[in-house]
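Only one protein chain is missing from this complex, and each of the others stays in its spot.
And then subunit A:
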Amino acid sequence: MTVLEQPGAYRPTPPPAWRPRLDPAPLLPDPEPVRLLGTPAAADLDPGLLTRLYRELVRGRRYNAQATALTKQGRLAVYPSSTGQEACQVAAAMVLEERDWLFPSYRDTLAAVVRGLDPAQALTLLRGDWHNGYDPREYRVAPLCTPLATQLPHAVGLAHAARLKGDDVVALAMVGDGGTSEGDFHEALNFAAVWQAPVVFLVQNNGFAISVPLAKQTAAPSLAHKAVGYGMPGRLVDGNDAAAVHQVLGEAVRRAREGGGPTLVEAVTYRLDAHTNADDATRYRAEEELTAWRAHDPIDLMEAELKGRDLIDEDGMAAAREAAEDMARALRDRMNDDPVLEPMELFEHVYAEKTGQLREQAAQLRAELDAESQEGER
């Protein structure tokens, strides 16, 4: 049953009056990214949350490593790693309620996994096994989006529709620093602000759009500053500090849910791996830069915090690593099975009903397949 077939009366209700924000001061981001871990403010953080974040970070790092290894074995066509950016991925997924929607870009596989997707399912697109391996409505995760920033207006439309329907659903849309240069980024933010749609935009500023550094991407003081021009708050956060990202996104999601409109969050982070396995990052960035960012690793930051507050011991850390290893083993096993694709499915789901043209072409392929199998039997 599709969404459209669901019974029950839908009575769209007008949203509250759209109001202009006249004072830009509350919209401006803090001058420095928000940090919690390693600061006195961390003392107020919920130990249970920190531990959960830590476990997901460790699992996420392992997931990135395993997926990258699978590309080397030819099991994945391509993998855009989020190694180094796990804090953003984990926090983005964990901050949402079940009824909310996540709109990931192609680099946000891990966020989808943390949201509950089967790790192998999340790799369907990157494996070349159809384009999308899950029902987006089941997990409320939109299909991984390869064109840049084009998923952002979808998030706005969905959030707007949910509000018309009277549902307190929030959409969280993820985009990279390069994506902020696209027209769809601008249009999405503008629509969201004008409509006061319950959307949170998360920009993972990982320093590079493939090879182009941020300085060649934008002249803005920060990407979060862009929010002000649209009339929405911009927040700047340390993207390697999982607790800070969780808190800043959490505030934005709460505000959106309560009718306070959209927020743009820029998480400053770093992609430790290359753009994808097909990229050579040594051509455009220096080893010293990597070294500096390795010293600010999201897992290390969280580990130090947990240890400092006696929230974890060696056994706890070993247990986290073991759980990650189990996930990786299961993923390897799944990916070592050759996928079986039914070629006749090429003609499915192009339209609700096949056109005459597609019926003819399906018959042609059927005949070719039959001839092939007879050839094989001989």
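We adopt the following convention: a contact is a pair of C-beta atoms (placed from the backbone, for glycine too) under 8 Å apart; a residue touches a chain by one contact, two chains touch by 3 or more; residues count from 1.
Following the convention adopted for this analysis, contacts and distances are computed from a predicted model.
The subunit not displayed here is recorded in UniProt as "3-methyl-2-oxobutanoate dehydrogenase (2-methylpropanoyl-transferring)", chosen from "Nitrite reductase (NAD(P)H) small subunit", "proton-translocating NAD(P)(+) transhydrogenase", "Glycine/betaine ABC transporter" or "3-methyl-2-oxobutanoate dehydrogenase (2-methylpropanoyl-transferring)".
Although one chain is not drawn, the whole complex shows that of A:Leu28, A:Leu164 or A:Val212 it is A:Leu164 that touches it. Residue A:Gly356 is the one among A:Pro26, A:Gly74 or A:Gly356 that touches the chain not shown.
Subunit A residues in contact with the hidden partner, per the touch definition given at the top, are 2-4, 6, 9-15, 130-132, 135-137, 142-143, 147, 150, 152-162, 164-165, 171, 183-184, 187-188, 190-191, 194, 345, 348-352, 355-357.
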